[in-house]
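Here is the structure we will look at.
Only a single protein chain was left out; the remaining protein chains are all shown in position.
Coming up: chain A.
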């Protein structure tokens, strides 16, 4: 039997997943420091931006079969 595909970001049955509860503070267990969420986004400062991501294979299977 082929399993049913599951969309992990799919809409919830209860309410709209588009709505974000602004008054609910996400528990940031892995947060850095205790200052809370950063108010302004700094596009140049992503955490872990030195992680290794240089792999030869880009999953091009057009030459297979």
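Please note the rule applied: a contact is a pair of C-beta atoms (placed from the backbone, for glycine too) under 8 Å apart; a residue touches a chain by one contact, two chains touch by 3 or more; residues count from 1.
In this section, contacts and distances are computed from a predicted model.
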Among "Translation initiation factor eIF2B subunit beta", "Metaxin 3", "COP9 signalosome complex subunit 3" or "IER5L protein", UniProt-listed name of the chain not shown: "COP9 signalosome complex subunit 3"
Touching residues on chain A - with respect to the absent chain: 1-3, 5-12, 16-18, 20-21, 23-33, 36-38, 41, 43, 45-49, 51-62, 65
